[in-house]
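Right, one structure below, let's go through it.
With one protein chain withheld, the remaining protein chains of the complex are depicted in position.
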Amino acid sequence: MNEMTLIAATQAGLAEEMRRDTRVWCLGEDLARGGVFGQYAGFLEEFGPKRVVSTPISEAMIMSAGLGAALAGTRPVVEMRIADFTLCAMDELVNQVAKVRYMFGGQARAPMVIRMPHGLARFSAAQHSQSLEAWLVHIPGLVVLAPATAADCKGLMKAAIRSDDPVILFEPRSIWASTGEVPGGDDVTPIGVARIARRGDDVTLVSWSMTVPLALAAAESAAREGISVEVVDLRSLWPWDKEAVLASVARTRRAVIAHEAVKIAGFGAEIAATIGEELAGTLVAPVVRVGAPRIPVPYAPLLEDAYRVTSEKILAGLRQVARGRSAAHDDRSSATT
Amino acid sequence: MNEMTLIAATQAGLAEEMRRDTRVWCLGEDLARGGVFGQYAGFLEEFGPKRVVSTPISEAMIMSAGLGAALAGTRPVVEMRIADFTLCAMDELVNQVAKVRYMFGGQARAPMVIRMPHGLARFSAAQHSQSLEAWLVHIPGLVVLAPATAADCKGLMKAAIRSDDPVILFEPRSIWASTGEVPGGDDVTPIGVARIARRGDDVTLVSWSMTVPLALAAAESAAREGISVEVVDLRSLWPWDKEAVLASVARTRRAVIAHEAVKIAGFGAEIAATIGEELAGTLVAPVVRVGAPRIPVPYAPLLEDAYRVTSEKILAGLRQVARGRSAAHDDRSSATT
Amino acid sequence: MSVAQTNTRVALGLELLRSMIRIRSFEEAARSVHAKGEIPGVLHLSIGQEAMPAGVCANLRLTDTIASTHRGHGHCIAKGAGPAAMMAELFGRLDGTCRGKGGSMHIADFAVGMLGANGVVGGGIGIAVGAAQAARLLGDGRVSACFFGDGAVNRGPFLEGLNWARIYDLPVLFVCEDNGFAAFTRPTETTGGPGAPARARSIGIPTFEVDGNDAMAVHDAAAEALEQCRRGKGPAFLYALTYRIDGHTIADRTPYRSAEEVQLRRADDPIERLRATLAEQGVEAAALMRIAVEAEHEMQAAIAFARASPIPGVHEALSDVQDAGAPS
Partner (left out) sequence: MSVAQTNTRVALGLELLRSMIRIRSFEEAARSVHAKGEIPGVLHLSIGQEAMPAGVCANLRLTDTIASTHRGHGHCIAKGAGPAAMMAELFGRLDGTCRGKGGSMHIADFAVGMLGANGVVGGGIGIAVGAAQAARLLGDGRVSACFFGDGAVNRGPFLEGLNWARIYDLPVLFVCEDNGFAAFTRPTETTGGPGAPARARSIGIPTFEVDGNDAMAVHDAAAEALEQCRRGKGPAFLYALTYRIDGHTIADRTPYRSAEEVQLRRADDPIERLRATLAEQGVEAAALMRIAVEAEHEMQAAIAFARASPIPGVHEALSDVQDAGAPS
């Protein structure tokens, strides 16, 4: 085990994969200068300019050149700089990358990783702060990952690169500088498997990416109020670990879902709807979704706080479901529903 | 009342608004030739080339020139040809159009209509058949409409043009050729108000756009099986008529949501989650979502049918919720939940 | 020209003629079965434009790659795909190149380096550019070619792709087929300035302009351009004027142009032109006729093959989506 920052863990994961497989290469703006966040530092020196390609500001081409190169036998890692700029490459991602395998009847594969640091950071306002994971979960053909820990930043980077599917890697930019334990070896985090970040009995709290630490903090506070919270770090959004979530909720019979993205039509809706479908009669309180209000991200810190999902807001959600109905009441009603 | 096709109704709505307000103009590919589906026939002749602008194949510019022109005092109607091509203008739509008013602190307005004929039509395969309404509902700043009838195709076109918000108008391409009654006067369909397309008591069936006729057909079949279905044509997806849906479901205590889009992370999830939040304890069966499987749209007709939401699939959903639990059982259990 | 040279040219001419005739026959066959309702989707025909794929692809190896457009039958055949599997694809059958999932607009044959037709105007540009970049990375000597229409030159990917190929000196040939129309609109209405070749030159890409209905000329220009690519000089650009004899789609009755115009352009048929040249050069009428007859037989066989091919079962709809998280 090594203690390292999340950003260093992603970097280590990518570097190890590039050493392992010479077909892996990366492309994006400013990569020859180590990348805008420094996460490619030393790559040019180690892997050379053919495998560490500093590109023009041409997001559409970054994505589609990546695709063409994937179709022609390489395994590109496509750097989008921040998730918002993917909007400039959406046709290439959704109409091309996601669909080639299917559209061409299985002749083609697009083994690509698309890196998208996402979410709020340093008061960056409306065009540099978005979380659009719900969009990409909706798109057939894509795998969608959203790690929250150093170990998973590394382990899911490796899994993404080894996958033959196009994989979207949402990266938790705002917590990149935090640290965590990373296994020393060639540890690959399995795709589609959630991580139980904290055990608990009263409420299941589902979260991912930068919201996981907030969820854990909220769980901690809730514990002090006598609410025992199980925190599920989803890690993979598609495929998502329905079994783990449902098993937990089946036990706790209360669920909160928390994500930084806008709540309306966010991925939390899919999870809430699924819990409703599978466990409707057994819940003792309605599922609560905690997400941003449906507003663009504002600049001023206090306004940003109105947008921001915080551990307090999550805690409020936990209290709401915990309060909802008393256990005794639940036990009676559940017998008949 | 006039009987007219849905496409003629949209055309009439647009033409009337262009006559009423000279600041309204439209831009898109092939408009000078009447548009690719003929829905601008005669416009060039009536309104001239400054107000009926045939553009290059430059979707990004169609969207952002529309935005610039809206900011500078006109009211553009932006033709995207089909919704799929909006992917080529997603940055312009989501990072710019949707956000200008907020980002600039209310100084600016973007009174634009963005026309997006969407969904399946004539075996057009993966890149010409998508329904992405869930995406745009998720984006703050946008109004999202999806009419299903001739009257609403006209009435919501008019409402969209008169709105000072940027309005996404999803148009039901596959049923454009069908006909319906259209009021003769200057009838504007209110934004945010659902239409009860059929009254019923046992199940609430929520739908919109091209899926509404299928929903009505399914309701008809269900009626023959003794299931009385209330069909809610949502018409507006954002804002959506939560009150109407919840009022209906509160009465029927059973809900099915049907849309052509992919079910996973579709807008149906938001509705199902909301019903769960608001009416959890009162439902007698889990909400059922009917949507496409998470696959790109295939070409071959039988394969397309696997993707396609049909009245049979909706009927199956209706049966499932109706069967779910017996009314007697429900009545007992609801007393305690 | 020496006799040997003349013979080589005649052999090349015959090769190009065969390629063009096979494309034409394929599309006419497709049109005829479409009229009978046997092809469910829409077709974009390239009748009149066959010199372009024939001339360019004659210079490509099997391992070289191409990216195509919505009007991709010709590129597909010229690159070496079999008409039977292609026809089955148009029919939406299991033996189609895409197992019935793509149809005409997504026809593709990766086995011959045809990386797909594309439903998005300009969508193939980045794919070809990326394939060239992969070739460079892998050092395998492949080049790629990218076909697109006059309409694509006003879309962002045109600029981004050309610039990209230039700065990395990628071995890619951009082929602009100006067929007089983008859907219902003429390029002159939507393309500012001197046009596509000037744009390519402004990005530093050597540009070749050629009569797009002269298959030999197309071939020769493409040969020279691709030679540069193969020699590591980076991208090249080929621009050709041709004419879309049919409508934009098979349903388009072209009210926006006169019958006279079409008549006039039809007289400049690239197949007839090459046939005449070869006849002048002494190729026997029988030999020329044989090519047409063989093509006709090949396409009838393709139709028979397509008709006999199984309709994909509904379960096929769920396959080949993705490994992780596939629908079930």
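Should a chain be cited, it is by its letter among A, B and C, assigned in written order, with residues numbered from 1 in that chain.
By our rule, contacts are C-beta pairs under 8 Å (C-beta built on N, C-alpha and C of every residue); 3 or more make two chains touch, one makes a residue touch a chain.
The structure presented is a predicted model; accordingly, all values stated were derived computationally and were not measured.
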Fill in: For the chain not depicted, the shown chains it touches
A, B, C
Fill in: Per the touch definition above, residue among A:G13, A:G276, A:P296 or A:G317 touching the missing chain
A:P296
Discussion item. Considering the complete complex, identify which of A:A126, A:V245, A:A272 or A:L318 is in touch with the unshown chain.
Written reply: A:A126
Worksheet item: Which residue among C:H44, C:K79, C:R93 or C:R155 touches the omitted chain?
Response: C:R155
Practice prompt. Please pick, from B:L44, B:A108, B:A223 or B:A247, the residue that touches the omitted chain in the full complex.
Written response: B:A108
Fill in: Residues of chain C (touch criterion as defined above) contacting the omitted chain
154-160, 162-167, 189-194, 198-199, 201-205
Item to complete: Provide the residue numbers of chain B that touch the chain removed from this figure.
Response: 23, 25, 50-51, 53, 55-56, 58, 60-61, 63-74, 76, 91-92, 95-96, 100-108, 140-143, 163-166, 191-192, 236, 238-239
Worksheet entry | In chain A, positions touching the absent partner | 29-30, 32-33, 36, 54-60, 84-85, 88, 122-128, 293-296, 298-303, 305-307
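Note that only the chains that are shown with their structure count from here on.
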Worksheet item: Based on the averaged CA atom positions, which chain is farthest from chain C?
Response: A
Worksheet, complete the sentence: Distance between the CA centroids of chain B and chain C (whole Å) is 37
Discussion item. Rounded to a whole Å, what is the gap between the Cα centroids of chain A and chain B?
Written reply: 29
Worksheet item: Which positions in chain B touch two or more other chains at once?
Response: 84-85, 88, 125-127, 293-296, 298
Worksheet item: Going by the touch rule set out above, which residues of chain C reach two or more other chains?
Response: 98, 100-102, 106, 118-120, 156, 321, 325, 327
